[in-house]
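This report refers to the structure that appears directly beneath it.
Heads up, one of the protein chains got dropped from this complex, but the rest are sitting where they should.
Then we have chain A:
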Amino acid sequence: MAAARVLARGVRLGSYSIGRSRSLIFNTVQGRGIAACIDPSIGLTDEQKEFQKVAFDFAANEMAPHMAEWDLKEIFPVEAMRKAAQLGFGGIYVNPDVGGSGLSRLDTSIIFEALSTGCVSTTAYISIHNMCAWMIDTFGNNEQREKFCPDLCVMQKFASYCLTEPGSGSDAASLLTSAKLQGDHYILNGSKAFISGGGDTDVYVVMCRTGGKGPKGISCLVVEKGTPGLSFGKKEKKVGWNSQPTRAVIFEDCAVPVTNRLGAEGEGFNIAMKGLNGGRINIASCSLGAAHASVLLARDHMCVRKQFGETLSNSQFLQFKLAEMATKLVASRLLVRQAAVALQEGRPEAVSLCSMAKLFVTDECFSICNQALQIHGGYGYLKDYAVQVFIYLFIYLFIYLFIYLSFVFFFRY
């Protein structure tokens, strides 16, 4: 689709527009344009630039051309994701001994930021899959790691993360799904809501109550599709993000072997929250990719669209707006990368930083994408123009991974 190709073109780094008016948004002193100052490869090592290049190329060639179709036809792009997994994107921060790529959180953030320029929704699902694979890799014993991780890393099997319930969103620790021990199995009863990939994925990382009330009574179980008693609700009709199916996951006397429990009883909430830290960085990274694409689209439009006898790029007001957008983008990127490094190094402030990153970046990037759409005027609302895609994506990004929970964690933990 034309819009997808415009998007793929628009996100190429360092692209300048030809046109007489371009000189006004081109720094004639330094000889650099706006694309150079928001270049996402600034400050990266050579190796990270290579990772980023592969991710950008993959996004432009394998994802961007199909993004609109996946969204319209609600296709879960299994083949494209498996191709991504062949390049190592299935278990980016999982240990190499079970098939992962063993990269750092910062490398991961860079990769997701680049992939999301192809399709934000699919990249977000890939990041959830990565989060689940990491949880099994980090908290599972060797049998569990060897059983699940290799298939997840090559995306032979897909994973979903199940924490939210109809009655517990921000107050995740109040979850009700029960897991009663009977011999060498836990019997699960309850339901999870809004599970990304639910019904189409194979491995479910489920937080359930094995003990008393509160966070200490929660354990983490890995449930495989096909287990009797595991069923799914109808596919939710979402406003956007249709390349990942969302369903309720229902447990009715579902028997799960005790050997599928990650860590000890009562450690589940801890595991869930640790997974979410990375999840927040990943989702913030996806926002960055979307915002970067929007800035370049806005810039391109301003060089072309004429009103009042001149191109929009001559309007001082819009130049200021573009400068603000660029500033917000760079500030957001710095916060995400800082949070990624803190998480990698296990620093005490890592949780707060990850929450700050999710909170700040989704807000700022939404504002950038909204501004980009406004700059397009009426055209911005048409599906032929790529810029509209990002706005309704952001409505989801706000909710995803609990923006309010982010607040809670920032202040309480």
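Convention: a contact is a pair of C-beta atoms (placed from the backbone, for glycine too) under 8 Å apart; a residue touches a chain by one contact, two chains touch by 3 or more; residues count from 1.
The rule is simple: contacts and distances are computed from a predicted model.
Trainee: According to its UniProt record, what is the protein name of the omitted chain, chosen from "Electron transfer flavoprotein subunit beta", "Translation initiation factor eIF2B subunit gamma", "Tubulin epsilon chain" or "Vacuolar protein sorting-associated protein 26A"?
Mentor: "Electron transfer flavoprotein subunit beta"
Trainee: For the full complex, which residue in A:E47, A:E310, A:E349 or A:D384 touches the chain that was left out?
Mentor: Answer from the full complex: A:E47 touches the omitted chain.
Trainee: Using the touch rule from the top, list residues of chain A that touch the missing partner.
Mentor: 9, 12-18, 30-33, 36, 39, 46-47, 49-51, 53-54, 57-58, 86-89, 92, 96, 101, 103
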